[in-house]
Structures are given as structure tokens and as C-alpha cells.
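Only one protein chain is missing; all other protein chains are in place.
Order as written gives the chain letters A, B and C; numbering starts at 1 within each chain.
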Amino acid sequence: MLTEPSIATSLLKRFLDVRQATMQFCAPLTPEDLMVQSCPEASPVKWHLAHTSWFFETFVLGEFVAAYQPYHPDFRWLFNSYYKSLGEMPEKKLRASFSRPPLDQILAYRRHVDTAITRLLEHAPQDEALRRIVLGLEHEQQHLELIATDIKHALFTNPLHPAYVAAPANFGGDSAQIAPPLDWFSFSPGYPVRPGVVEIGVTPDPTAIDSFAFDNETPRHPVYLAPFRLASRLTTCAEYLAFIDENGYSRPELWLSEGWDTMRAEGWQAPLYWQRDANTKSGWSVYTLHGFRPLDEISETPVCHLSFFEADAFARWAGHRLPSEFEWEFVAAQQPIEGNLLEQESLHPSSATTTAKPHAPQQLFGDVWEWTQSPYTGYPRYKPLPGALGEYNGKFMSSQIVLRGGSCVTPKAHIRATYRNFFSPGTRWQFSGLRLARDGAS
Amino acid sequence: MLTEPSIATSLLKRFLDVRQATMQFCAPLTPEDLMVQSCPEASPVKWHLAHTSWFFETFVLGEFVAAYQPYHPDFRWLFNSYYKSLGEMPEKKLRASFSRPPLDQILAYRRHVDTAITRLLEHAPQDEALRRIVLGLEHEQQHLELIATDIKHALFTNPLHPAYVAAPANFGGDSAQIAPPLDWFSFSPGYPVRPGVVEIGVTPDPTAIDSFAFDNETPRHPVYLAPFRLASRLTTCAEYLAFIDENGYSRPELWLSEGWDTMRAEGWQAPLYWQRDANTKSGWSVYTLHGFRPLDEISETPVCHLSFFEADAFARWAGHRLPSEFEWEFVAAQQPIEGNLLEQESLHPSSATTTAKPHAPQQLFGDVWEWTQSPYTGYPRYKPLPGALGEYNGKFMSSQIVLRGGSCVTPKAHIRATYRNFFSPGTRWQFSGLRLARDGAS
Amino acid sequence: MLTEPSIATSLLKRFLDVRQATMQFCAPLTPEDLMVQSCPEASPVKWHLAHTSWFFETFVLGEFVAAYQPYHPDFRWLFNSYYKSLGEMPEKKLRASFSRPPLDQILAYRRHVDTAITRLLEHAPQDEALRRIVLGLEHEQQHLELIATDIKHALFTNPLHPAYVAAPANFGGDSAQIAPPLDWFSFSPGYPVRPGVVEIGVTPDPTAIDSFAFDNETPRHPVYLAPFRLASRLTTCAEYLAFIDENGYSRPELWLSEGWDTMRAEGWQAPLYWQRDANTKSGWSVYTLHGFRPLDEISETPVCHLSFFEADAFARWAGHRLPSEFEWEFVAAQQPIEGNLLEQESLHPSSATTTAKPHAPQQLFGDVWEWTQSPYTGYPRYKPLPGALGEYNGKFMSSQIVLRGGSCVTPKAHIRATYRNFFSPGTRWQFSGLRLARDGAS
Partner (left out) sequence: MLTEPSIATSLLKRFLDVRQATMQFCAPLTPEDLMVQSCPEASPVKWHLAHTSWFFETFVLGEFVAAYQPYHPDFRWLFNSYYKSLGEMPEKKLRASFSRPPLDQILAYRRHVDTAITRLLEHAPQDEALRRIVLGLEHEQQHLELIATDIKHALFTNPLHPAYVAAPANFGGDSAQIAPPLDWFSFSPGYPVRPGVVEIGVTPDPTAIDSFAFDNETPRHPVYLAPFRLASRLTTCAEYLAFIDENGYSRPELWLSEGWDTMRAEGWQAPLYWQRDANTKSGWSVYTLHGFRPLDEISETPVCHLSFFEADAFARWAGHRLPSEFEWEFVAAQQPIEGNLLEQESLHPSSATTTAKPHAPQQLFGDVWEWTQSPYTGYPRYKPLPGALGEYNGKFMSSQIVLRGGSCVTPKAHIRATYRNFFSPGTRWQFSGLRLARDGAS
């Protein structure tokens, strides 16, 4: 059965928009910037530009376009990231050596793929092809976010610490901006005042091509939840500074054992991108995509670039805990998807507002990925996608922690309440922060 | 309120038995054997003998005996394992340098503590002292198991590979012994034939001093479980050999990404203690506490000394999965605690029997710790013990996996259905194996 | 006293030539190529372009030009390599993050320095300024050689293994080209047929500004030498292949203990850049600056990219030894400086010729740096240059081995008989090979 033209048409517009957004983000960067790979988690931007095209070529064009001519036969293995079913690939750390193919060729590769996908969409492809294109767009958006994350680290690593772009005029907000006091919202899942079973995740509707979820969000399934409370907003830099000032990094009783050892081995004394700076009132400056800024300017904004270990230690110090991913989703599923996301172009978390509607937690979407207390595992009866695409999410289900809600560099169309991000608990290069939770009245 | 003498009296007998069991296990070992520390997970046996005494001295005698005279003031910090609240301690890797205090002094230390605890128990101590003694005994039993585990690795590391003791006459069982075919038992938690909510863990009864659970088993709480099936017995060496022979260690699609990388980096090609041996029919020999034995002798016994990654890969290869810790507990809670445990003195897993009662899975307790698919986290509303004892379990709740059921070197009195053991997913020096699970009819 | 204009004038021409040679070598490279840093020994070419300018700015312009305006104040520390007396500098491994300053600015920096040096030379500077410019030119030539060495490794590391430039038409020479049989030349230093004392090194003439030697070549001093023999040519790939084929990499008796351990840890089975290739007659292909080539094409050329450990093991296998640096210098000092050097543009070692004059060893200069058996130490009464320049050579006098004679990427004007290059014995990314020596008749 062929798909209705209207879906293909709207998907084409979306495809062109998403592909264009990637290129637009790179506009302020030089060809040399695109070469930098400054930490094991990151890749050069140039590689991202190629790999996202490779994804479309491999999983869409190569499978659904008869007699498709690949742009270059070597690109098939050269820009494979980690799909072992497809054969050998270069080690990740070698990506910084990819001066060839030259940038011009990478850009031509993108155009080649854009043209081929456009032609495919203009010719009423099968449903499965459409689904794969949707997957490719979600993949591209993930990599757009990674580009923002990676280039921040790359520019910070440069001893000159250049800015990606100049700060907007209102960066850091009105200097009188103060985050509202922390408040708590109570939730009693299940039948009123009784703890109970809630439904988590999503079971995809095979007929709704536009509706998308990664395989790790499936299937929708029951989970038992006791009553709990969730903080009304994210934890701020000012609150985290109090943790630092009260010797949070020197008190082992606040830390998981693995966290303490990691923190000591790495020499952490503050979030990533914070540096002591005697020239500021607070004694700290913070590197942002707009360059180094005094912490004082952004002390009311959500604290960012924390590891899970730091988020967990902070929560213990505060007398509370991190939410489970199920608690978070249960609440977020009832809220509209809006917030400080990539399209806002702030490129940094923003303060909570005092004018936000008072009946629900704010900042659930955007600003910072929120560390939960939940290890990343497959949901009951979880089935990875068939074939090489099964490697997308499933093989990472060990020693990682789930984060929820997206950040200020997440495209808005990419995030949803059921979305599960995941990183090792010692990861800090992401825009990652926290929201407090506590047990409800029993 | 004072405790009834009868509890103290029975506890005294138990105390003397447990302490004696530790010493008895060491009888075949030389003072030099007690010095060896052959991997980062292990400690010298001599250190275990001191540390278990330190535990009683620190958490019982020092708190509940007025004017208690410690055996030696330096032992307070010297034999602290990881309780940072109590002050600094030597790095774990230094324990192999503890030639002083000499063994004689360690044994005198044990007797000193035994005498003091005996006297305390003879004088009707407070309930809290009794509870601490019970905790100390559970702690001693954990370390007795660790002694067995660590000395196995120590003797194996010695290039001569000496045996701990000679094999019993019937080791490896009747050569005709064949494990029964794998069968499945179905479970539908909750209301008949309907998935539902079960109760997991335990909420301690503060008045029942004898009843014990570690804090990580608390509190009892509801968990939602869908129908599932559990294998009738543990996976055998013969079954695991088929996985090896079908290139299980060379097929990335079977492995978690972290598992694949670990396996390749470590060069694993089989479980720990297996070595290729052209002189055996199977091509393998296996080191046991009775020295190296041809795999052929024990091919029907449960496979042992697997990492989580190997257990998980095997399950995927077999078309099934590992059980969750809740599934396991739900089943085990209905079974008597019996099996091939330390008191059997086999010191190695035994074959399942064809004569076992057919209405439930066998080998749930003893033989091998069973890797589950569950990351180790705190139960909802989990509260660590107050003070330094809060470091016993809670601070390890990251990047570890739960194992259930005890092994052939676990004391019988130490294991129960709610017991949660935990290790990093790459750990192999434990007596760890697996049981398969699968989803129930939906 | 002012210097005669003619010296400054000729120096200006030389300055412009040397600076131009660096730029010319970079012509085939893209801005992205200039960013790659593919091993700890190497730096990005872009960094070399800046650092060599920094050297002139720091040690000439900043000291000898009144009111000199540095191109950019940050460059003073940013492009410092290892001169700790001048203050802090970025870690070497960060150089790959120097996307900013952009290449345009680096090129402008070079022009700024060129202009300022030109002006200085046009105004009759002090002798010391002239001497520093000469030093700066030698430094620039060293870095030109490093650029060739580093970009070879960078392009090789790229999984596509692109060539730097296409091979010249006669690459690998006439296919009938066969290196002449190995012959020996005898030397009896001192009075005829009597072992004795020779003079090694150079004591600079302070009035001869043009005459240059690094401080590590000074002072000229007596050394006792016994009679010895030196091979008539360098060791070839074909000869080295015999060592490989006779299990040279598996025979511990041929290797220094540190060499054996290094070789096994690194997994070496052949020189760097050799790869097994079933499609060639010899079974090997070799990466060159002209891309991968069958070993068969170049089997008669000198073997290259050996560590000292491999050169030493080969010599032992061959029943001979490496020469001392004094033996080498004693012989080379009597020969003209000519050979396969950078200006030949072969960019690869060439075969010895059968038409070479028969009365002396050939290939002493150019082709490959020759590992000697001499650890790198200061000559008796060696004094490093004063100030920061004293860090140029002196602080590396431990755990390194001297190499002599220059390679096919060494500028001709840069090499001389007294020149001492030095690298750690495990280094292979240099164009390094060997010449055999043996004891003379006693």
C-alpha cells in the first residue's frame, strides 16, 4: 500500500528544515573549527555532518531506492559510527584525522543525499521508507545537539577560549532576575490518594507514520509508583554554589563510592566549565557558548554540566533525592512541550520565572537534561529494531543513567515526555543538571 | 528494656559457631597462603580474619561495653575496610603488605574479641547490642564466602595452581550424571492469570531481634510484574560450551557494547578459570578449589565465574533473557532454602538432579550466584542505617548488577529469598552463573 | 661594533628562502590537513607555522628591536613549545584544538614577522641579533623537517591513507636498480695503524657569524677511538625483510630487554608504515608520502622508520653492531655534504648506487637518520646557551639516543658532520634507519 502524498509532502518540508538547521548552526564556525575533537565523548563537527548523511544513505537510500548510486564507496565504512553489523569502521578517536575527504566533499555529500531523499519523497515511497526518513531526522536532530555540545567543549579546550557567538543583549537576564523560591508539587499516581499503577512509555501505532518514538521508549507498560513530590523548578547555580561552599566536594558521606573516587581522580571541584576567577564577586567564571562570563551574571540560572555523581551528591546534601525516570515522565506527560530549547537561541539555561503558572513544575522541557536516579535498562518486553538499527539504543543498556527533558540545545521537535536520554554517570560535557524530588506523605 | 536471656544464649552459640566456621575453613592454608592478594577485588585471608574482628570491636564492643579495652589502638584504623566516616584507612592494595601484625597477633585479636563478645552476651545486653552482633555475624559470613572466593583466585594465580583441598571421592558426580533437560515454569504474579502487583523486599520487625535483613532489602514495597517464565535449572557448562563453540565470543550482536569492549580488552574467550587443554576430550580444563579438572568431569554442572556481560550475551544467544531480581525473588520466596551451600563442602557447583520435585525450579539457592538483569539501586523509600553503618551497602548503588541466591561457598544461614548481592558487570572472580528467563504468554 | 652590511644582506636572502621553503612545502595541503595531530610526537602543521614565527619574535625581535610591537600578545605564550623559563604554555596535546587563531591569522603572523626581520636586517643589527637569526633559521629548518614527518603520520592515520603528492615518474627507481653488495671501510683513528685520539664536535668561532652549530655539538674535544669498520651503505628493506622472515621479532636473544618489552607491548612486527598486503609479491606494502606502494618497488632502498631497538636487534642478528656517534662523525667529517636530502624532492630514501665513488661509504648524508649506539649526553665542558635558549637541547640529555646524518626530508643547508639528532629509543615516526659497523682488526 502506498502512502498518501500529503504525508510525503509534509515530510519533505520537515526534512529540508532539519537538514538546513544543521548547516545553519555551523555558520559561525570555520573549517578548522570543524576538525577539533577535544574529548573522548565528542566528534569533530565535520564528522557529524558526514555521519548524518551516511545514516540516510545507509538506512534509506541504500534500501529503498533501486539502483541508488552511493556518493562514494568508501563513505559506507568511513562514516559508520558504531553499527558493527554493517562491518568494520574506523576507531572513534581517529575522526580527528579526517582532514580528507575535504570539507567541500562533505558538503557535496550532504547535497547528494538531500537530492536523493527529495526525489524519493516526491515519488510516493513505501511506508517503511517514510518511517526510516523520520528516524533519520530524529537522528540528525540528535547530532545537531551533539554538534552544539561538542563545539562548546572544543572551543573551551582552545587556550584562548573563544565564543561560538556573542551573547545576546539580554544574556543572563535582567540583573534583578531572581529565581522563584523552591516549591514542591505532590503527586499521587493511581486512584486518588492511593499509590498505584501508572502507564509509562509508548506503544507505537504502526499506521501513524508521523508519530515517532525510539525503540527504547517502548512498549507502554504499567509501573507501580508511590506518592512523591517534585521540585517546582530546576536547581540553580546559586544553590549549587552553596553546596560547594559548604565543602560538598570534601564530604564522602554525600557521595556514592564510585562518585567519590571519580571526583577525586578527576580533581573536580565544581561543575565542568566553572573556573575560579578572583576578578568576579562570586569568585567564579563560567564558560558558555558566548565565552567566559562571571558566575554572578547567571547565578539564578539552572546549574549545568554536572555528572550524575554530583547531582546525586547535591540532592543528598539538600536532604532530598533525584526523581525516578517514571516519576518524571508521569508529571511531564501532563504538560505542554515548551521551554528554553534550541530554537530560543539562548544556548544556555535560563532562570525560572516568577510568572510561570503556579499549578505545575516549570522547566520540565529544555534548559538542562535532568539526571534521574534510574539506571538505563530495557522496558519489559522491549524489542530492539531489527537488523543493524537494533544497535541504535539497545546495546548501551548497562552502566548508564537516564536523563529526561532535553536542554537549551535540543531542537523542540525532538523532545517529548517519553524521551530517554542516557549517559555514563561520570559524564559532564552534556548540558546536564537536576531537579529535586522527595517521597510523598505516606 | 532488657532482652530475654534465651535470645542472648542462642545468639552466643551462633556466634561461636560462625566464628569457628571461619577458622575451620582456613585450616588447610599456610600462614603464607594467608598473605596473598592476587587481584584488586580480593584481600589476603589474614586481613579478612582481622577485619571481621574489627567489625565486632568497632560496632559492638566500642559502643556497648563500658570501658572496653581495644586489643590494639592501631587496629582501629588499620583494619577499617571502607567506612570513611570513621576516619582514614590504608588503601586496599596495601593489604598485601600487612606482614605485621604477625598472624599470631591476628589470632590473639580474634580470641580477644571472642572473649569480649561472649562476656557481653552473658550479661544481658541491650537489644541494639544484640542486633549489632547479628549484623556482625552476617558480616563474618559474607567474609567467609569472600575468603573462599579470594583464596581460589590466589591459589590459581600461583603458577603451580595448587588445590585448596583434594576433591571428594564423588567429585563431578556419577559419570553418568546428566542434567535434566531445560524446562520452563510459568508465573503470573497478582490475581490469577492477570499481571499485577507483588510485594518485594522486607520491612524488619523491630521486636524480632533474630530476624535479619540488610538495609538494602528494605522496605517491603509493591512492584508491578508481568507474567514470565523461569528456567527449571541453572545453565550448565555444556550449554555454555555450545555458546563458545558457536563463536559466541566473536559475534558483537550478542553483546552489550560495554561488554564487548570489556571482553576484547581483557581477552576473554571463556569463563574465568577455564583453560584450553589439548589433553582432555572437551579441549578444556577448569580450575576448581580441588585443582584443575577436565571440563568433561563437570560439564553438566552449572557454568560458573561468568561476568554479567557473558551471562547476558549467552541469554541473548539462547533466545531468552536474564530474569529481573523481582521475578527471581517472587519465585524463590515460595521455596525452602536448601541447596548446594557451603556446609555441603563440595566447594563447586553441582549438577541439577533428575529426581528433584517437578513443581518448581531447582537450584535457586546455592551452586552459583545468579546474575539478574537488574541494576543495583535503592528500593523506594530506602534508608541506609544511621552513622558509619550506612556505608555498608548504600554507597555502592551505581554501575552494579544484582545477583541472587547464594553459591556453593555461601553459608546456609546467610542466604534468603530477599538477599541482594551486587557486583560490577565485569566481575568474574565470584561464583557467578545464570538462569534463563523469558516473557510469559501475553 | 656593527656588522658588515654584506653579512646582513646575504642573511636576508637566506632568511627569505628558508621561510619560503616552509610555505612551499605546505602548498599541497588543505587548511584541514594543517589541523591534524595524530601521535604524541607530532604537532599540527599549523602550529609549526606559528611556532617558528614565535621563535623569531621571542628571541630576535623582542630582544633586539626597540619598541617592537608583537603581532598579538597572546601568541607569546600560546605558541611557546617547551621553554619553561618564559612562563606557562599550553600542553602539547592541546595543539589539535587550535582552530583559532584561524589559519589566515597565522599566515598574517608569519608575514608580520618576515617584515620585521627584513627591516631589522636592513638596518645593520648587532652581531648577536644576526646570530639569533641564524639560530632561528636552523630552528625553522628543523620544523620544516618535522612538518614533513608529522604530515606523513597524519595522512597515514587517516583511514583513506591519502598521498601528500603523487610519486615522481621514476619513484622506486629503475626496476633493475639493485643496491651494491655491502662492503666495509676500515678506519684507524689517530696515528697510522695505531688506535688513538680524535677530535669530535666543534668550538664555535665567535667572529664567524655565518658558521653555526647547536650548543650540543660543542665544544670540540678529544675522544679515544679504537680501529673500526663502517658499512659502505645503509641497510636496505630487502635485508631487513630477511630479518623479519628469519623471525627477528620472535627471538628475545636479539633484543635489548627494554626493546623486547616495547616491541611486544606495541605489537610491532615490521617497521612503522609497513602493512601486510597479500596482493604484492613480497607480501608487504609500505606507506610513503606518495601513498601506499608495494615493498617490491622499494626493496633496495634503505629501510626506514625503525626504532633504535629494531636497528640494534637487526645489527645483532647480522653479527655486527651500530656505530658510535664518534665513529660516524670521524668518517663523515671527511666527506662532502651531499645526498638524498629535501631539495631532491624524492621524499623517500633512495637506493645506494653502484656508480658511487668506491673510496668511502656512501649515503652518509640524507636518506635516513642513522641510529648510533651512543646515548645522548653533553660533551665534556658542555655549556647550554644562556637564558631560555639553554632549554633548546640541554634538558633532553637522558634516555635518548643520538642519530646522525639527516634524512630525505632534511634541508641540505641544515645538516653537517657534527650535527646530533636525538630521540627516545622507541621512536619510529622519524625517517630513521641504520648503517652497520664492526670492530677493526686489533
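Please note the rule applied: contacts are C-beta pairs under 8 Å (C-beta built on N, C-alpha and C of every residue); 3 or more make two chains touch, one makes a residue touch a chain.
Since the model is a prediction, treat every value here as computed from it, not as a measurement.
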Can you list the shown chains that the omitted chain is in contact with? B, C
If the hidden chain were put back, which of B:G62, B:G87, B:P102 or B:P168 would touch it? B:P102
Touching the left-out chain: which of C:R14, C:R100 or C:H221? C:H221
Across B:E32, B:D205 or B:D245, the one contacting the chain not displayed is B:E32
Interface residues of chain C (partner: the chain not displayed): 82, 84-85, 195, 197, 221-224, 226, 252-253, 255-260, 308-309, 312, 373-375, 377, 380-381, 390-391, 395-399, 401, 425, 439, 442
Where chain B meets the left-out chain, the residues are 30-38, 46, 74, 78, 90, 94, 96-103, 154-155, 157-160, 162
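Keep in mind that, in the parts below, only the chains that are shown with their structure count from here on.
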Report the chain whose mean Cα position is at the greatest distance from that of chain C. B
Between chain A and chain C, what is the separation of their C-alpha centroids in Å? 48
Can you list the residues of chain C that touch 2 or more other chains? none
